[in-house]
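With one protein chain withheld, the remaining protein chains of the complex are depicted in position.
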Amino acid sequence: MDDTAQAQHGYIHQKDDYLKRLRRIEGQARGLQRMVEEEKYCIDILTQVSAMTKALQSVALGLLEEHLSHCVAQAAQAGGAEADEKIREASDAIARLVRS
Amino acid sequence: MDDTAQAQHGYIHQKDDYLKRLRRIEGQARGLQRMVEEEKYCIDILTQVSAMTKALQSVALGLLEEHLSHCVAQAAQAGGAEADEKIREASDAIARLVRS
Amino acid sequence: MDDTAQAQHGYIHQKDDYLKRLRRIEGQARGLQRMVEEEKYCIDILTQVSAMTKALQSVALGLLEEHLSHCVAQAAQAGGAEADEKIREASDAIARLVRS
Partner (left out) sequence: MDDTAQAQHGYIHQKDDYLKRLRRIEGQARGLQRMVEEEKYCIDILTQVSAMTKALQSVALGLLEEHLSHCVAQAAQAGGAEADEKIREASDAIARLVRS
């Protein structure tokens, strides 16, 4: 992978950290299946769902900050239609996160 | 499992459906790892995170409705401190979902 | 107002408290207009919007808990179709809160 790609997808600098967090989230999804399988108390399952949602949001906010720092900032420096497009695209992604 | 347990944890009536949805969510968590591994575009990863969050919320809302229908409704019929406790506990779980 | 109405709309026991909180939220909405009018810094406006959203959510969660304690619990005690309807209606309101 060359420097251009590195600059484009800033999150890869912390790739291992994101992979570790996503593996933990995958583990939480398996844990939830086990709880349903064993018919655990509903409220305890909901507590786990809330924890998993927070972990996912935290991954999303981290990726978004890196995207703004690298990809959007570079496009802003270049300016023009590409910059506008990147900002609109990021804004749409933020709206999806806020509404989900 | 006896009838009491069935009545207590209402969601088990749809256990297979919940397990299927949670397996799909586990698959989404694995898909996200693959996207990070392959350095996919950040916005596409965020779109997948939003979809996964919505799927999780939908599981939570389903479980909560069944919990209200079975566990909380039964406690309300019995009345007394147990009923108050169940409603406070459900309200706390709802607050965690709204805030996550 | 008779006892039936009191029992039906449980929140009126804390009517003054809710009115006070909603007046404060109305004040926050006016404060936001002043900030836009005076062209305050965007991030400071967003901080106020987040505070106002949290205040609104807190009112909603309070009303919901009282609704479950009074209206839904009473319907559950009575049982039948009315109970099912009240629980479905509350679940729909919870879904709207979680998704907004």
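For clarity, chains are labelled A, B and C in written order, and residue numbers in each chain start from 1.
Rule of thumb we're sticking to: a residue touches a chain if its C-beta (ideal position, glycine included) is under 8 Å from a C-beta of that chain, and two chains touch if they have at least 3 such contacts.
Just so we're clear, the structure is a prediction, and the values are computed from it rather than from any experiment.
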Checklist entry - Where does chain A touch the missing chain, residue by residue? => result 57, 60-61, 64-65, 68-69, 72-74, 76-77, 79, 83-84, 87-88, 90-91, 94-95, 97-99
Checklist outcome for this item: Touching the unshown chain, chain C contributes residues 1, 5, 9-12, 15, 18-19, 22-23, 25-26, 29-30, 32-33, 36-37, 39-43, 45-47, 49-50, 52-54, 56-57, 59-60, 63-64, 66-67, 71, 89-90, 93, 96-97, 100
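We take it that only the chains that are shown with their structure count from here on.
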Item to check | Between chain B and chain A, distance of the C-alpha-averaged centres to the nearest whole Å | outcome: 20
Item to check | chain C residues counted as touching two or more neighbouring chains | outcome: 99
